[in-house]
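A single structure is presented below for examination.
Only one protein chain is missing from this complex, and each of the others stays in its spot.
Take a look at subunit A:
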Amino acid sequence: MGALMVIFSLQPKQRRKTDSVEDELELSAVRHRPEGLEQLEAQTRFSRKELQILYRGFKNECPSGVVNEDTFKDIYSQFFPQGDASTYAHFLFNAFDTDHNGSVSFEDFVMGLSILLRGTVQEKLNWAFNLYDINKDGYITKEEMLDIMKAIYDMMGKCTYPVLKEETPRQHVEVFFQKMDKNKDGVVTIDEFIDCCQNDENIMRSMHLFENVL
């Protein structure tokens, strides 16, 4: 009787084991190959050579062809050794992952870069709005902006001059909203945003700052 019970209890475990092996195979077989060079050339504003260079760097760092959020955070954090870049990297990841499948493929990567480096000012501002709008509902609320602002200030770390205070991000958000929110309804829409940015000389100048990156 006891032997029978033992036998019964053993069997389901074996079945579960074979299932998990298959699952493991599926997971490890995630490889992503990008579309052809011509298609990417057509969709983005990069030349063939530039795409080659971009892909080589991308594939070197992520041999499987996709970046997941943790790798992304790691990579981005390396550029900001003094602070904690993981929150901002999370927002950036969501901005790049346009199809929201949890991983950034080379196409997503290169589309994003195409907008940021070769796009019109309108497109760049659109991208920035998309970054700030965390829940992608078309409005930037004060809470969303506060999250983004805190993430940016987190990247500075502790050792700054002047010393970072608790309310600095909040104050910065207030200034931002004063500038951007024309009708004072507590949210910033895409039109208010783009209008206001186009009227600000500093912002306009800074949009062209990184064009020679590649």
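Here is the rule we use: contacts are C-beta pairs under 8 Å (C-beta built on N, C-alpha and C of every residue); 3 or more make two chains touch, one makes a residue touch a chain; residues count from 1.
Here is the rule we use: contacts and distances are computed from a predicted model.
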Which protein name, taken from UniProt, belongs to the chain you can't see among "Small ribosomal subunit protein uS9m", "tRNA (guanine(10)-N(2))-methyltransferase TRMT11", "Potassium voltage-gated channel subfamily D member 3" or "NADH-ubiquinone oxidoreductase chain 4"? "Potassium voltage-gated channel subfamily D member 3"
Take the complete complex as the reference. Which residues in subunit A touch the chain that isn't displayed? 53-54, 56-58, 60-61, 75-76, 78-82, 92, 95, 109, 112-113, 116-117, 124-125, 127-128, 131-132, 148-149, 152-153, 155-168, 171-172, 175-176, 180, 193, 197, 202-203, 205-207, 209-210, 212-214
